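The complex appears here without one of its protein chains, the remainder shown in place.
Should a chain be cited, it is by its letter among A, B and C, assigned in written order, with residues numbered from 1 in that chain.
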Amino acid sequence: MSMDLGVTKKVQPLIDAVRKMIDEDIVPANEEYHAEIGNNPEHDRFKLNDRQLEILDGLKAEAKKRGLWNFWLTDSDRGYGLTTVEYAYLAEEMGKCPLAAEVFNCSAPDTGNMEVLERYGTDEHKEKWLTRLLDGEIRSAYVMTEPNVSSSDPTQLSFEAKKDGDEWVLNGEKWWISGAGDPRCAVYIVMACTDPEAHRHSRHSMFVMDADTPGVEIIRPMQVFGNDDAPHGHMHMRFKDVRIPADALILGEGRGFEVAQGRLGPGRIHHCMRAIGQAERALEMMCKRGLTREAFGKKIATLGANYDIIANCRMEIEMARLLCLKAAHMMDTVGVREAQPWISQIKVVAPLMSTKVVDEAMQMHGGEGISQDQPLAGMYTSLRTLRFADGPDAVHRRQVARAELRKYTNEKI
Amino acid sequence: MSMDLGVTKKVQPLIDAVRKMIDEDIVPANEEYHAEIGNNPEHDRFKLNDRQLEILDGLKAEAKKRGLWNFWLTDSDRGYGLTTVEYAYLAEEMGKCPLAAEVFNCSAPDTGNMEVLERYGTDEHKEKWLTRLLDGEIRSAYVMTEPNVSSSDPTQLSFEAKKDGDEWVLNGEKWWISGAGDPRCAVYIVMACTDPEAHRHSRHSMFVMDADTPGVEIIRPMQVFGNDDAPHGHMHMRFKDVRIPADALILGEGRGFEVAQGRLGPGRIHHCMRAIGQAERALEMMCKRGLTREAFGKKIATLGANYDIIANCRMEIEMARLLCLKAAHMMDTVGVREAQPWISQIKVVAPLMSTKVVDEAMQMHGGEGISQDQPLAGMYTSLRTLRFADGPDAVHRRQVARAELRKYTNEKI
Amino acid sequence: MSMDLGVTKKVQPLIDAVRKMIDEDIVPANEEYHAEIGNNPEHDRFKLNDRQLEILDGLKAEAKKRGLWNFWLTDSDRGYGLTTVEYAYLAEEMGKCPLAAEVFNCSAPDTGNMEVLERYGTDEHKEKWLTRLLDGEIRSAYVMTEPNVSSSDPTQLSFEAKKDGDEWVLNGEKWWISGAGDPRCAVYIVMACTDPEAHRHSRHSMFVMDADTPGVEIIRPMQVFGNDDAPHGHMHMRFKDVRIPADALILGEGRGFEVAQGRLGPGRIHHCMRAIGQAERALEMMCKRGLTREAFGKKIATLGANYDIIANCRMEIEMARLLCLKAAHMMDTVGVREAQPWISQIKVVAPLMSTKVVDEAMQMHGGEGISQDQPLAGMYTSLRTLRFADGPDAVHRRQVARAELRKYTNEKI
Partner (left out) sequence: MSMDLGVTKKVQPLIDAVRKMIDEDIVPANEEYHAEIGNNPEHDRFKLNDRQLEILDGLKAEAKKRGLWNFWLTDSDRGYGLTTVEYAYLAEEMGKCPLAAEVFNCSAPDTGNMEVLERYGTDEHKEKWLTRLLDGEIRSAYVMTEPNVSSSDPTQLSFEAKKDGDEWVLNGEKWWISGAGDPRCAVYIVMACTDPEAHRHSRHSMFVMDADTPGVEIIRPMQVFGNDDAPHGHMHMRFKDVRIPADALILGEGRGFEVAQGRLGPGRIHHCMRAIGQAERALEMMCKRGLTREAFGKKIATLGANYDIIANCRMEIEMARLLCLKAAHMMDTVGVREAQPWISQIKVVAPLMSTKVVDEAMQMHGGEGISQDQPLAGMYTSLRTLRFADGPDAVHRRQVARAELRKYTNEKI
């Protein structure tokens, strides 16, 4: 069976255009954008000030004008009709600059949420939210993770949705809700337990709702290694008697995990390819540092184990990228469900590999490597969170192992 | 040759007393102290406010009252006369809470600086600064690292000191100067290049000076993974025509490295034992989490590879501690110079081991592990910096290897 | 650029046919063949007895009859015209049984030697040796490695060839000459130093010669972890005034390294893909063992870290295979020279990965895993030698690092 993991003629010009716009426009703007954080009248790091909005809107308008928009919509006539493999190469480029994915309307959690609405939403859902999300007018949040529940076993999630007449009433806490602090975040996709007595995988349902529904409270931003990641952020939220209409339900009662699975496949690959983009960037920094800084009268790249370190980073990036492309190829050809073991593989490999490469790059930079003068520490902390996001490593290794063992047994594993 | 690495009868009661005071007094105060950061009229995170000073002064007075003070003074009649091995056990305890070392007047960089003054300082130096440091009235900074110089080869340091009549004139930049932001920091030990034409190891000299000498400017706090570590902090400083008297010179012109070496031996062991204390704390947290959190109907400690992870952490902590104690024992018996290979060994091992243990503990905690709700991320970032502090891993491995090879050759290695 | 790493329609039936013949014919014969070692009148483990020849000849005749022959000849009209990628999949299959590669006339060192003769040999060379090698009538050896010379720097090789009238006179020792003990080995490709004063890479020349030339002495078989690998073996040889004709020279004086490089590219990929085949076999054994053996009332596959171990093996095999296929693809598209960094990468990765997987499989089998009752120990030792063969890991990492650094500098690295 053919397995073309290369850059196609179709995607090559898009890669070039994305790379050019990142280098020339987004990287410089990115710095100013982040320097502006907190510079608004209320001193609120999560409020975007006028200059930030101007930067973002300008870049997004330009991207749209150039036709660099919504690449991730692989299966829809609203997008380019790229394959997941093709998109993966674009995701790698976008990984190299924090602001890039949003500029091209390809950022998490919006892409996953749009995918949910596109695939499982009603016409009303689509009309109300999908169009504006696709246009980049609003942003969204995916409200799933809860405090006090082991993220390795989401069947334990206890945030509750109870039917009350024509409405659902939501109660409970959620945290690590990325993007929920952004003032432009207008819609939530929410996982809630609708029947705690049901079978493990039928207890939960998925809902879509307005972000400004009464009863929703943002308690605080969660910190990642002490950073609040403003203005995007990861919020700790409380829902108190939040009432949403009956048709907020997506796909059907008890089908929350089905929606979640469909959502997670592509998103994991996007995350992983962006991680690989960051690893490439770190390796480039490592090499350049190694060639310009000297010790004992020699370039440090040539000292000690540094050749081995650089070579190992190159080999591990190559392998992780190929594995990620294969997972994307599987998604394109056999579908999310069958591609699951490969998606789990790359979900383990890419974050581990990229944190390791960034860690080596930090070490090659000396103390400067962990300071604000280099982007490496920020890359490290954001990559480190990927080892929890969408399931910790251990859960994915378990999936891979069980798929492997099932080749040799019909018994339940 | 006897090599007693155990807890002696002399130090056991001190360990007990230190542990008791940390648990009962310092841990609770630590939280309040850090919550107060930035709560002063000028909104300056590096200014201590009244409540912070009250907390600190209260704890220090209590420690002094209980006779838990200046343990690190191993060879002096001003201290307990503990061996380095004995002190190492105390350092491990103090590593378990950020504020602890300072409360017992055992914190870096003061201990190293006091050691310099005690060992190499003139009577005037001692009178002016050592007594107050020993009393915990003032704090100090060690001003060595420079931007743009590879930390693996300090002979390249170019911050300059020029003789001008009866004075030395200092010019240049320094960074990662820990504690220089603390308003109580009154004295600097400064490494400067006094003769760039001299032999590699004779170019530099060490000076001691008042922190408020005109011409010294604190540019900014360096950030560690985005954190400023206020109020202690790591400062980027500029010296512009800073004039200090001739007798600020320590030990003699061109003997800067000699002073630095004498200073670094014990300090590295203190750092390492505190790192081991943090690793112990992380392992304890990992076990408790594994016993209280469940997934798939089982305690997570019993799932997957977690037994192996816990066991590996235990084994690596045990081994690192023993190696550290052996290095301390070598210092006690054969002196800093001969103990150098062991000190280099532990300088590599302890930070690597402890970052790894903390990383596993974070993973066992799920997303919470990297958040502000647990101390793990803060432990991680502070331990990660140890892989640069006092020389990066590569330099210490090089030292260990050369010592090993010299057993078999008389040629220069 | 397209990068199809999949199984093509062209090669799929060949894979099926090879797999079928290995499973049905070669695996059973392999056991008998190896049990016969040493069962000849002279008790010489390197002499093939009648039964061994019968087995081998029978299998080879059958393979030839089925058209399963000389797949490796990628660029020639004498072969299938497979791409290196296509061949790689066949090499993986052949790696799963020790005898397989030879049965299909695809075994080292013959393939590399045939490649040398095909590419650089004169018509006489081809007529005399290539045809018979392609027919599987004779075998060959590649006589390069020398005792007392670091294999990381082959420019030091000192085995000498001196012109004497119309002849070259060879003197010196060689070792690890694989296959030279096989009685059917009729031809040697020999690297010799022809001008020790020339530039590092022009000192050596390559020769082709009859194996039964007077003066060639086989001293002993080298042992690999105590095994002589009979009847193939790795010989220690001495050449004493061995005279060969002037036209034994290949390509030209001083061009030995050029020939060696051309020879090594494809060979390394073959080795690596066979290694991956062995890793796949080991993983299969590990899973089956884990499903059938119990401890504490549970299948051992489900105990402790075994899920993680199985998952890691699967992921590392996947990644190594993809990297190997990419290296093959580069060879197919940009040529051996440009593909060099990828070939070096896979030369490091595949042996390390496969020894690790086999080691885990041994551990999962308990003591039996290292015994004669399982093939794992034999697989381990043969894979371990690959970390020396054709250059040790360190040399290949160096190549990879230098290629990486050259992207950012024009200076010599």
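The definition used in the following text is that contacts are C-beta pairs under 8 Å (C-beta built on N, C-alpha and C of every residue); 3 or more make two chains touch, one makes a residue touch a chain.
Since we're looking at a predicted model, the values are computed, not measured.
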Inset, instruction - Sort through B:323, B:339, B:357 or B:383 and give me the one touching the missing partner chain. - result: B:323
Inset, instruction - Could I get the residues of subunit B that touch the absent chain, sorted low to high? - result: 1-8, 283-284, 287-288, 290-291, 301-302, 306-308, 310-312, 314-315, 318-320, 322-323, 326, 341-342, 345, 348-349, 394, 396-402, 404-405, 407-409, 411, 413
Legend entry - In subunit A, positions touching the absent partner: 304-305, 307-308
Legend entry - Positions on subunit C contacted by the hidden chain, ascending: 145, 147, 150-153, 156, 175-176, 222-227, 293-296, 300, 303-306, 362-363, 366-372, 377-378, 380-381, 384-385, 387-389, 392-394, 397-398
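Criterion: only the chains that are shown with their structure count from here on.
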Inset, instruction - Could you label the subunit B-subunit C interface same or different, taking same to mean over half of its residue numbers are used by both chains? - result: same
Legend entry - Chain centre separation (subunit A, subunit C; CA means) in Å: 44
Inset, instruction - List the centre-to-centre spacing of subunit A and subunit B in whole Å, with centres computed as mean CA coordinates. - result: 38
Inset, instruction - With chain centres taken as the means of their Cα atoms, state the distance from subunit B to subunit C in Å. - result: 53
Inset, instruction - Would you pick out the residues of subunit B that each touch at least 2 other chains? - result: 304-305
